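Below: the structure, in structure tokens.
For this view, one protein chain was removed and the others were kept in their places.
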Amino acid sequence: MTYAFVFEIGLAALLLTIATWAIVARAAFAAIVAFMIYGLLVGIVWVRLFAVDVALTEAAIGGGLTGMLLLGAAARLREAEGSGERPGLAVRLVAGALCVLVSAALGIVVFSLPDAAPTLAPTAMANLAQSGLGNPVAAVLFVFRAFDTLLEKVVLLLALVGVWSLAPDRVWGGVPGFRVYSEPSSILVYLAQLLPPIGIMIGIYMFWTGASHPGGAFQGGTVLAAMWLLVMIARLQPVPAISQLRIRFLLVVGPVIFIVIGLLGFVFADAFLAYPAGYAKPLIVIAESTLTLSIGVTLGLLVAGPPERMTQQ
Amino acid sequence: MTLALDIFTLVAVAAGSFFFMAGTVGLLRFPDTMTRLHALTKVDNLGLGLIVVGLFPRAEGFLGALKLLSVWIFVQLSGAIVSQLIAHVARRGGRRT
Partner (left out) sequence: MAMANFLLGAAGFVLAMVALGLLSVFRGPSDADRMLSAQLIGTGGVSVLLLLAVATEIPSIADVALMLALLAPFAAVAFLRDASSARIKSPNATDRA
């Protein structure tokens, strides 16, 4: 009964409690707060499972961006005349039963794994030195499974296009309906002037340190997105129209550069996304830095939402 | 020397945890939003601050200590500003559930 074990039992119990509350809470806001706290606790769980890269992403997205997104959604629901009807008892029972089934299936699968669960981790670690990186997660993302990472970034863009497609035709290409303060108080403006420069530095640090320590393009990009959203919400910068050329450019520069590097792999090495010997690290840095920028803009626009009007207010 | 540092860590972290308890109890027991805000900032300042100071001797070099310090500063900064904003809303009678 080590201290660590007691800690983890307590953490698990707390996690289940807050998850139950998030489902059971009647008011949308209480449920959202519970969900954000749940995200924080899951982040601590990732840390205990020694998955620090995932914990970083959880803290950034679950703590900051998802909270913002859900709160904006709750505010819109409130304005749309009451909370509507709750789903009937039958629907809720069926949903509950399906959740139990899925959890049971996952549990059975996890518990019936052989003791030495099949994993490629040792192979990845053995080849880590060749990749020129020190962080095995970064090596998997950009060297061993770079193609998957490329696809993920494209999927992120597609998600953004999906969000944009919610806009009515007449405002396509317009300004996202991101709710901002109608009259930001001076102290909010102070925060929005003070935090972003520091945040940008930390975002770049997160991306840079990802080569040898937990971190990377996604975590860095999330910090950049959050800083941009703060600046917009305090009305220090207007919410840009999505048809603007520089926005479109920033969105695609990351994936495009990644694809170009991949195609160059045909020329200089033997395959798509293969790196010529000795050039792996600089190429990865170029790809990751542009990706950080693109991810930042993409996530920021995802939270900003679909366009709602054609001109600036 | 390391024993003295260890004792320092022990005392500081214990004191920090105590302030955490004090702040949490304050959050639960104080009568209204403003007083609860007050309890919260004590936690941010002293609770986290003492824990950070207690962890300094065990930080990983200068960069590690700098990281600890910046975490504390950010929490204080955002805590102070958010408290102001929450107080502004609470004073004007924000929404009740």
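Which chain is which? They are A and B, in the order written, and residues in each are numbered from 1.
One rule holds for everything that comes next: a residue touches a chain if its C-beta (ideal position, glycine included) is under 8 Å from a C-beta of that chain, and two chains touch if they have at least 3 such contacts.
This one's a predicted model, so the numbers in the text were calculated from it and none came from an experiment.
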Practice task
Using the contact definition given at the top, list the shown chains touched by the missing chain.
Solution key: A, B
Fill in the blank from the handout: Residue list for chain B contacting the dropped chain reads 6, 9-10, 13-14, 16-17, 20-21, 23-25, 27-28, 33, 36-37, 40, 43-44, 47-48, 51-52, 55, 58-60, 64, 67-68, 70-71, 74-75, 78-79, 81-82, 85-86, 88-92, 94-97
Practice task
Provide the residue numbers of chain A that touch the chain removed from this figure.
Solution key: 2-4, 6-7, 10-11, 14, 17-18, 21, 29-30, 33-34, 36-37, 40-41, 43-44, 47-48, 50, 52, 55-56, 59-60, 63-65, 67-68, 71-72, 74-75, 78-79, 179-183, 188, 191, 195, 198-199, 202, 206, 209, 213-215, 219, 223, 226, 229-230, 233, 309, 313
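In this text, only the chains that are shown with their structure count from here on.
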Handout entry: Inter-centroid spacing, chain B versus chain A (mean Cα positions, whole Å)
Key = 27
Exercise for the section: Give every residue of chain B touching chain A within the complex, in rising order. Expected result: 74, 77-78, 81, 84-85, 88, 97
Handout entry: Complex interface listing, chain A residues touching chain B
Key = 27, 29-30, 185, 187-188, 190-191, 194-195, 198
